[in-house]
Each structure stands twice: as C-alpha cells, then as structure tokens.
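Every protein chain except one is present and positioned as in the full complex.
Then we have subunit A:
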Amino acid sequence: MSRLELLSPEGLRVDGRRANELRRIACKQSVLSDADGSAYYEQGNTKVLATVYGPCEPRNKGQALHDRCIVHVEFTVAPFSTSERRQRSRSDKRLLEIASGIRQAFEAVIISTTYPRSEISIYLHLLQDDGGNLQACINATTLALIDAGIPMTDYICACSAGYIDETPMLDLNHLEEASFETPDLTIAVLPRSGKATLLQMESRLPADRLEETLHLATEGCRQIHKLLDAAVQENTGELILKYANAI
C-alpha cells in the first residue's frame, strides 16, 4: 500500500502549508458571560473552549493549602469533536494526562500566593479535534486566565512540531499526527524569559534531530505569542471602551 505523501517534494504539505508554517489561528476572549474568565481558541480545525472559575473556596476543603491557591483542571472532549462520534469517559487516562500537564504548566506562572486557601478551576472543552489538542488547550487557558484577571508572571504559549520525512514540521494536524509513528512534541514556553514550562513528546525521535525540531516549535510559540497578545490587547481595548461608556 502506498503511504500518504505528507510532504510533497515541492515542499508542500497535504493541506498546502510549508513545513514551517502554522495553521490559521483565531481566538476570542470573554465568550461566556457567566464564567470568571473564558476564551475560544481555534487553530486550524481544532477548536477549544476554556472557562475559568475562581479564585473561590475549594470544593474539597481538605485540599486547601494555607499559603497559596490550588489549580484544578478538567479536560473534556465533545463526542462530536471527531468525524466518528465517540463518547469518552471522564476517567480516560489520556484526558487526565493532558489535564495534569496543563495544571502543572500553569502552576508555574500563576502567582498563587495571592490567593491562599482558594482554588482556581479551569474547564477545557475540545469542540473539534484536528490534532494539536494540548497546544490549543494551553493557549486557550492562557487567554481565559488573563480574561479572569488571575495574576500571572507571563503568558504560556504552546506549539507542537513533528518530524516527518527527515524534515521538522510545525503544528501537525490530525492527518499528520495519525500517520504511523510520527514523532510529535509539544513545548510550552514563557515568551518573555524563553523558559519552557512543559515539554512532551510522543513516539521516538532520533536524538540528534531533537534540537532542530525543538527550535522550530519554539519559533512557533513566539509567533503564537504575538497572536495571543494581539487578541488580549483587542479585548482589553474593548473593555476599556465599555467601562468608559458605562461611566
């Protein structure tokens, strides 16, 4: 059987991008009025809704920490997110893994000592899945947390990259991810300091190829940061106008 040609010799991918190009990104903050903070994030056909509640009293009081807040992340996948409908259980290990990765990443940037004995809950809903779920969730969470006004030391911008046909490729879509044994790594970066707060990789990648792939993903994070920053500024501008009008 012929393998799918993921990268044509002309240097174009199946969807027409070049190896170092991101998909189209669209995002919007404050999409839900009830939540303390919310954001809708689209990267290609991957669509995520993030909502933030808190800081509030922890639901389980025993978990409360006396010097800082706790972060609670829940990740759910809509059954209609993939082309074939599938109900996924809440205790799906895959989902729990992503949730815990996101929690750990954000615990590093949220200034948690501001809110001792409280909890910040982050709910993530994957509405449509076209690969790169983790990066989309992280980026959406950043926007939602900013929208909720939670103090953070920096943005977190995440981006994935893979290694296909001897070429590092930015931002894999579902088709590229699903092909056999594609190494796929996601890195979450604090853009100001350039530090990484999450790095995750699936499948195997030759060790000497890691650096260039990582470099490409980091480059992607930087581009995403610009886009997120623009979205935040736009939203803030709107808020200012709104409040100005209210006064």
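Criterion: a residue touches a chain if its C-beta (ideal position, glycine included) is under 8 Å from a C-beta of that chain, and two chains touch if they have at least 3 such contacts; residues count from 1.
Heads up, the rule we're going with is that contacts and distances are computed from a predicted model.
Engineer: Looking only at the UniProt record of the hidden chain, which name from "Vacuolar-sorting protein SNF8", "Ubiquitin-like modifier-activating enzyme ATG7", "N-acetylglucosaminyl-phosphatidylinositol biosynthetic protein gpi1" or "Ribosomal RNA-processing protein 44" is the right one?
Structural biologist: Matching the unshown chain against "Vacuolar-sorting protein SNF8", "Ubiquitin-like modifier-activating enzyme ATG7", "N-acetylglucosaminyl-phosphatidylinositol biosynthetic protein gpi1" or "Ribosomal RNA-processing protein 44" yields "Ribosomal RNA-processing protein 44".
Engineer: Could you tell which one of A:R24, A:R59, A:R94 or A:R192 touches the chain left off the display?
Structural biologist: A:R24
Engineer: Residues on subunit A that touch the omitted chain in the whole complex?
Structural biologist: 2, 5, 7-12, 14-20, 23-24, 44-45, 83-84, 130, 163, 166-168, 173, 175, 180-181, 183, 204-209, 212, 215-216, 219
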